[in-house]
Structure formats: structure tokens, C-alpha cells
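Only one protein chain is missing from this complex, and each of the others stays in its spot.
Chain IDs A and B follow the sequence of writing; residue 1 opens each chain.
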Amino acid sequence: MSRVAEFLLRRKGGKGWHWTDIVTWVWLVGGLFIMFGPAVWLVGSSFKSPAALAEFPPSILPYVTQKATVEGYDKPLDLYDVTLPDGSKATLAEVRRIGIISQMVDPQKPGEIIKVNIAERTPVRQMSFATGNYTEPFTQFDFVRYLWNSVFVTVTATLITLVVNSMAAFALSKYEFRGRTFAMLLILATLMVPLSVIMVPLYSIISALGLFNNLWGVILPTVATPTGVFILRQYMLTIPDELIDAARMDKASEWQIYWRIILPLTAPALAVLAIFSVVWRWNDFLWPLIVLSRKELYTLQVGLSIYSGELNVQWHFILAMTVVTMIPVVLVFIFLQRFITTGIAGTGLK
Amino acid sequence: MGHIKLTNVTKSFGAVDVIHGINLEIANGELVVFVGPSGCGKSTLLRIIAGLEKPTGGELAIDGKVVNDTPAADRGLAMVFQSYALYPHMSVRQNLAFGLENTKMPKAEITERITEAARMLEIEPYLDRRPGQLSGGQRQRVAIGRAIVRRPVAFLLDEPLSNLDAELRGSTRAELAALHARLSATMIYVTHDQVEAMTLADRIVVLRAGRIEQIGTPLELYNSPANRFVAGFIGSPHMNFLEGTVEAVQSGKAIAALPGGQRIEIAVNGANIGKGARITVGVRPQHITVGSDAAGIPASIKLVEALGSETVIHADVSGQKILVVAPGQHNLTPGTELRLSLAAAPLHLFNERGLRLDHAV
Partner (left out) sequence: MKADVPGKTGLGIGEVALVPVRLAMGLIDAPLRWLQRVAGISGMAAFFLMPNMLIFGIFILLPFFINFAYSMTGSTALFLSDRTFVGSEQYARLFDCRNYLDPNTCAEDTFWTAVANTGWFVIIQVTLMIVVSLVTALILNRELAARSFWRAVFFFPVLLSPVVVGLIWKWILQRQGLLNFSLYGFGFEPYTWLNDRNWAFAATVGVSIWAHMGFYTLILLAGLQAIPKDLYEAAEMDGTRPARAFWRITMPLLAPNLLVVVVLVLIKAVQIFDEVYVLTGGGPGTSTLYLTQYIYETGFAAQLRNPGLAAAASILMGVVLVVLTLLQLGLSRSSEKKGARK
């Protein structure tokens, strides 16, 4: 243990504590709480029952108040540990509460009402995971559909992105033709035209093509990413042209050169683009929100935001579904974090 | 089959003319070497023949058929690249098979050809490795193997040995010569190394700045270089050149005066030289004899390289550098004087424009 501490607290040159060391550790530990805390809190909350969610102060772990069915009462009653005026302790069920006085009954002797000051009672609680938060939305709401829609959009868009962008990158890196520079500039210019600038006319084009309320209307505008073309092209430029000459001498067609020589050799860059594309498309929000207005077409992001915007927010479901929505991205984070961070540091793209 | 004919082939990249009107005929089964300093257009010429570059002008014919517009794949040629250009993601076997699969050849025949080539090149143990797991020499063999399995009309090799170390280069060179003898296929071999050219070639094409300087067998080039450039390029160490002026021409002999005032006598076999002409006398370092007789040209020794079997002497003849290769070992010290004799040497005479003046050897 002390070895671990020694390792973690190792400082430059092993000299004494400098004020910057203290700032560093405050910043890092504070960062740890601020960055992970909210997500952890969300996950914890997602297992709480609606009643537990409404409590203040909230409990850290998901507890529920135990209930008992008492003869003569329709609904199950909450159980409390009570300190009676004579100092003895008992477990009673609360019938109703008036001001600071709680009217209670002993579940064993339901006839007799006992009045107790609310300061003298504490609920009988038990840890319980409200897994219904996770299972019910799949049956009650369309979350299976939303999940499927999101998966469909993400996978399809990523595949098309990879094919279309790698083809363009191949043309732009390995062929000399008139207008190549122009094509590059045109693609470069796209960087200046984000969705927020063209959403009105894009919407009309999507509608004119009959793609409004259609998942393809969500997919198609996203697949010609300039960043994708750029990373792939940069990478392909490092593949020696002699390989292509060799393949031509080997009677390979241009198409074969593309998919049997260039694509396999571009695999690392394609993997980077694939990961980014998955994260982008999974997280897309504004454009699906515009294109999809029928409930059964919502992606997870749209569904979540619509449900969370309702007047009567069912937080227990929303929280659980938020966790579900987070899962793929968290998996990507856990397994590919290093890959992604080096990718970003190398290319400066997000 | 494998008769290649170039007629007035030119090539320019944009405004830059790289190849200026090449005329060349290569017979079936011949091993022709393109040699020249780097950047002279050897690779470009080879790539034009291969079909990887389109000639800007002129005509290229293979076996009598003009192929200017035939794509590389359909010319029936195979090429070995300087970087080998093996497909890094395929095993050696797949590398060899790729070109054959593209012609829809039956599987059995592909296997047979690969086995045969692998045996010939002794690469059988590596067939299932990737190029990245091979040494430079092994990769080189695979690159040659990839050409062999195709049974091409002609082999095109672009500096295939330049990435090997000196020792391996020597042995592979010999193997290539043996391979050529065995396959008796047309080969065009590009190199900037004149030793490679001399040892391998049936005929050498010397290129400079996109033009052919001379075509001939290795010995023709060595014995009667057509100009100063070829004379200097072929042979190692390169030929010595001494500038001089013709003082007199009498009875088939010319007397040339060197700047230091020494006179040498040169047989002029009907060559058209007049008195007062400025000429260059070329003499190979191996042909100069070191002596002390008073008739020799006085030279001062600058540097002596004793190689054991021979001694290379860097000397100075009245301001002109001269190199002498004397057989055996000599006890010489820099700074001392010696006399060089050209009496036994075949002399090469070039006029002011560097062109050979024909004369009896």
C-alpha cells in the first residue's frame, strides 16, 4: 500500500513538496470527482425507485422503504422503526400523517391507532435495485425501436462513410487528373458549412427526396465527411506508388487495386475513422430531431430528449435509458481510449 | 518472343522534357542494360516500355505491334522494382499468385508455377511469410519470383540490386546472369552502376539527360567509347583526360602538347585533325606504366592507395589530375616525383566537343 502511495505521489527529483505539487493533486483529484462523479451519480440514481428519487436529501445507494400489507387497509403501508413514549422500540406501519404527528398501526394488531411524533420514527429501509427502470421502458415505450434505429443509423452510416470516403481518398491521393485540386478545395470548404448553417435548405432537399421521416434522411447527409476523406488521404499518401505500379503490371484492375491493395493497407486509418464515425453517429442529435417526427423512427438521442422534455418527466425511466445510451460510448472509451486519444493528438479531429 | 522497338520516343512531364527521341531495338532474348547517372531518365524510359507512363511522342512496338495505347496489364511484361514493391499485407505465396489470379488462371497451374519459381529461387521456406518478415535479399528474390511466375514476354528490372549490401549484390548479380541464360527471355535492366552493366549486359545503352550516348557490347564501349562522357562513365577507376593542343601532324601521327609542355605522340588513323586543334587525350589508369625513364611524363605523387594486388596512385601532371593503377605493390611516398609512360597505352582522342576522333589503337 505504501509502495502504491509512494508511486502515485512520486515527485520530480524527490524533493520536498512545492506549491505546484499541491495544485496538481488538488486539480487531479478534483477533476476525478467532477468528471466521473456525475456519471456515477446518474448510474446510481438509475436504480432507484420513483419514491426514492423524489427524496431530499437523497440517499447515495438505492434504498426503498419497506411496506407491509395490513388488514383493513387497501394499499400497502410504509414501515417505520419507532421509539415509543415509554422508550421501547417497535416496528409500525404509517396510516397517515397530520402535521408532525404520524398515525400508525402495529401490523400485528391492526385495530389500534398509535400517534407518534415524526421525529421519533425512521423508515425501515432496505437496499433494492429498481431493475424495472431498465426493463419497463423496453416493453412500455418504444425503446427497443429507438435502440434499433440508433444501431441501424450508426452502422449503416459508418459503413457508407468508410466506403465512400476511402474511394474518394484513393482518387485524391493516387491519381493525377484535372480538377483534383479543385475537388480538394471543395471538400475543404465543407468544413465551413456545418449543419447549423444549412439545416433549412437541407430539410427541404430531404423532403423533396421523400426522405423526411426516414432513417436514410438521417444517414445520407452525414456520410460525405471531409475529415474522413482527409485522414484517409493523408494515410494513403504514405503508401508507395510503386505498389500500385506493381499491381498494374500484375494485371490488376483499378478496382482491384483499390480493394485488394489500398484498402487492406489503409486498415489502421479506416479503424480510426470507423470509431469516430460510430461515436459521431450514435451521438447525433439536432439533425435526427429535425428529420424524424414519427415516434417509431426516433433514435435514442431524440427519444430521450423528447421524453425528458415532457411535462411529467418519468425520471426513473429517463435515467435508466440514459445509462443504456451511454453504454456503447463507455465501452468505446474503455477499450479504445488510448487509440482515440493518440488519433486526436495526431490528426486534431473530433 | 520479346522483340522491343522504340522509335523517336519522347517524354515530358509538363514543361520538362525528360526523354528526347530515343531510337532503340532490342532483340528477343537479349539482356540490355540501360546505364547512366541518376536522373538521366532510365526509369522513365523503362516505365514507358512497361506502360506505366505514356510516351509524349514516338512509337513503341512489342513483337511488331504498336503498343502505345495498350495498358500495362496487356503488354505481357513483368517488372522488378527498386523497392521491390511487394504487397506487404500478403504472404509470399499470395504475392506470387496475385498476378496469375488476375488472369483467371486455374488454381493447379498457379500452384505449379509458384512451386517451380520458388525452387528456382530457393524461397520455398518463406512462402507463407509476409514480406516484412524477410531479409532484403529474400525480398529481392520474391520480387524476381513474382516476375518469373508470369512467364512474361520480357523482364523489366529497375535497379533491382541497389538496395542490397555489396556482397549480396555481387552474388545476386551472378544469379541474375544465370537466370537470364536459363530463361533466355528478353531482359531490360536499369542501373546506374557501370560494373553491373559491364558484367551483365549483352548490350549496354548509355543514357545521359534523356539521350542515348552510345549503344554497344560492354567491350565495344570499353575499347572505343563514342565520346568523352561514355569514356568517363565506363571503366573503373574512370579514364584520365589530358587536355592538349595538336602541334603537328605527320605520317599518320599527331604530336600533342600538354599544358606542361610535355609532348605525346598519337597514331591518327585517317582522323581529321589539323594543326592547332584542341584535343583531349583519354587514357585508362590501368594502361599507364610507372617508370623512371626520362621519356616519361613527370608527375608528382599526391596520394598512394595500396590495395595489395594493385596500387592506385593519384598524381599531378602540370596541374591536371591523373590516376594510375599499377599492378603489384610499390613503395612510393606522396610528394615525390615519378615518370609516367603512355607508350604502351591505347589512347583515346576526343575533339573539343567531346566526340571521339577515330584513330588506330
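FYI, a residue touches a chain if its C-beta (ideal position, glycine included) is under 8 Å from a C-beta of that chain, and two chains touch if they have at least 3 such contacts.
Remember, predicted model here, so these are calculated numbers, not experimental data.
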Option touching the unshown chain, where A:84, A:101, A:127 or A:198 are the choices
A:198
Just one of A:28, A:113 or A:144 touches the chain that is missing; which is it?
A:28
Sole touch to the unshown chain from B:130, B:238, B:287 or B:330: residue B:130
Residues of chain A in contact with the chain that isn't shown?
7-12, 20, 23-24, 27-28, 31-32, 34-39, 41-42, 45, 53-58, 163-165, 167-168, 170-172, 175, 177, 183, 186-188, 190-194, 196-205, 207-208, 220-221, 223-224, 229, 231, 234-236, 238-240, 243, 253-256, 258-259, 264-269, 271-272, 279, 282-283, 285-286, 289-290, 301, 304-305, 308-309, 315, 318-319, 322, 325-326, 329-330, 332-333, 337-338, 340-341, 344-348, 350
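Rule of thumb we're sticking to: only the chains that are shown with their structure count from here on.
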Would you kindly tell me how far, in whole Å, the mean C-alpha position of chain B lies from that of chain A?
67
Quick one: which bits of chain A touch chain B in the complex? Just the residue numbers, please.
240, 242-243, 245-253, 256, 260-261, 264-265
Can you list the residues on chain B that touch chain A in the complex?
47, 50-52, 71-74, 77-79, 81-83, 85-89, 98-99, 102-103, 146, 150
